[in-house]
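Once you've had a glance at the structure underneath, I'll fire off some questions.
Part of the complex only, each chain left as placed.
Labels for the chains are A, B and C, by order of writing; each one numbers its residues from 1.
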């Protein structure tokens, strides 16, 4: 099983952290290929960042498909906004998981209710959209922001503040688990879990294991209708590659 | 009132049709600025097309903001998938409307239930997402595809088939109105409405009028939290402009 | 475009305030005909008031239809309970909008979430019903009362208290916009909007502009089923006109 883990922003430090988590949780027969997006925003903290990150995510997936010696079994999109998830399902064969999606699925299997602790409050609206889309409106007790930008998560002060936010969240919501709302928090899950005495779920780890599970079951994205390969289409300009025809993944 | 109407694909013929509708419905004090996306896919029929269209939509909006002699009052995104809607709300001050959003709002004001007739069946899933997001799960009785690709809508045969699909849809759903699910159907609304004896709503026309209404009320997108200007961010590569800093809309 | 704006209560001072708002926002080609209900309660603060106001609303609409030199293009029911909305849609041809409906639609187009600030707490239940009916259960973050009766809204103290309630509401709900929950607050929207730095939406203004928009699009209430003209029926007694046959709007 080869799992491609895409970091949708261009921060190599974040890719390294994501890769470390992915390797730690990967099973014995699983190879992790971590990829930093070739272009796009340095971090994803707005709808605008999200929108500009998606072409890079798709380019990373496409170039992975065409260049790989061995075919990718499954893909993980390692940003809590799950950018490009639907499009990625169209252009790949194996399963594709977003880390918000994976984190919520995992949480709902070990707790009746969970809360999400994310970075900036401006991302709450989009997170709630994902909660509804994935069907966790009843399971998700609330979404809260710690107020720390994505690229400043990696400090002791940030860790302390996130821990504090988790604690307040559990008290406020009476929920049973926490889902961490950013790939940049991937290294905090186990210490928070130990401190708080409840499952604290990192979407990166969850997505890698769910991807592995689906891939080893032989499950692939259904190509019956919505996620069939996209119709060939002329795409111009900087968004992809200049002035080339884009076809069916050949 | 100046309304910028963005055609998210690169088809100039479709921009012309959209512009014609917009001008026809615009009030006496309203100027329409129709814009074809500077780059991106020729039509939007998949999540992949949608994803690649969004940077062009944002570029079109941005260049409109910076180049306009007079500031844009409101923006319409004239593709039924409403690509880039949230991001556009962040980078503009005036209201932004998607045509799916506008068409559904208008329909719900003149009918208890409506059905949507769209192009290819692969777009049904995304359309249903929008139905839920905008709050029309009870009002929308169903989403159906006529099976015609976006760039082949402009023929008598296509018009006849769309009419037929509308008729079947009304019988099946018992709904009171039809929302046309593609900007490429913009010229069919009035004849279908006359033929079927019910409101047939074109999102382009609806969006222009709602944009005009909001703009003349002085209503602008709330900048309190989610839609505040995006934080300045380094964005690299082809997705936007190569290696430039993107700041707050200056 | 001729828009009939019905004040469902019998307070002429409130009609004057509503009319002033309507005229201020009306477009150049729009005539406003403001109507005080010919009979009914002095203000609407209970289900009982609501119920007794509806026949007056329908009488006002009916007499407007029969007496108008020029046909009414659209109708606005200017009470936040939207009394008589469905019945009005049956007996008219043009679109009919309630101000609660219009205010919520407008708010959802410029904000992810909005809160409603209304008069007495006893109206909260009905307001929530409308929120659900119109599809804004996710968009509406909460409904709060300022505790001021309808006919006492027009004072500096009332304005201050409403402003205070709005401020607390924004803090509590984290929402992006406020919808004012009474036609009697129509003159407060712009100052509150300036003070609070977010969109504060007056349903009267919103309804007039949406009515104008729908009317100039040629959209009229679907007569396919539910809103077809009501079957002719003998109606006796004081509720309407004594002992007359009521037929199809002839």
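Note that a contact is a pair of C-beta atoms (placed from the backbone, for glycine too) under 8 Å apart; a residue touches a chain by one contact, two chains touch by 3 or more.
Fair warning: this is a prediction, and the values are worked out from it, not measured in the lab.
Undergrad: Total copies in the full assembly, please; the file places 3 of them.
TA: 6
Methods note: only the chains that are shown with their structure count from here on.
Undergrad: Comparing centres built from CA atoms, which chain ends up most distant from subunit A?
TA: For subunit A, the chain whose C-alpha mean is farthest off is C.
Undergrad: Compute per-chain Cα centres, compare each with the mean of all protein Cα atoms, and return the closest chain.
TA: Of all chains shown, the one whose C-alpha centre lies nearest the global C-alpha mean is B.
Undergrad: Distance-wise, how many Å sit between the C-alpha centres of subunit A and subunit C, to the nearest whole number?
TA: Spacing between the chain centres: roughly 44 Å.
Undergrad: Please output the residue numbers of subunit B that touch at least 2 other chains, ranges allowed.
TA: 225-227
Undergrad: Per the contact definition, I'd like the list of subunit B residues that touch subunit C in the complex.
TA: Subunit B reaches subunit C through residues 25, 27-29, 95, 97, 101, 105-106, 108-112, 134-139, 170, 174, 176-177, 190, 193, 197-199, 201, 205-206, 209-210, 212-214, 216-227.
Undergrad: Which residues of subunit B touch subunit A in their complex?
TA: 10, 38-43, 45-56, 58, 84, 86-87, 89-91, 120-126, 129, 132-133, 149, 225-228, 230-231, 233-242, 246
Undergrad: For a test of understanding, state which residues of subunit A touch subunit C in their complex under the given definition.
TA: 121, 124-125, 128, 132
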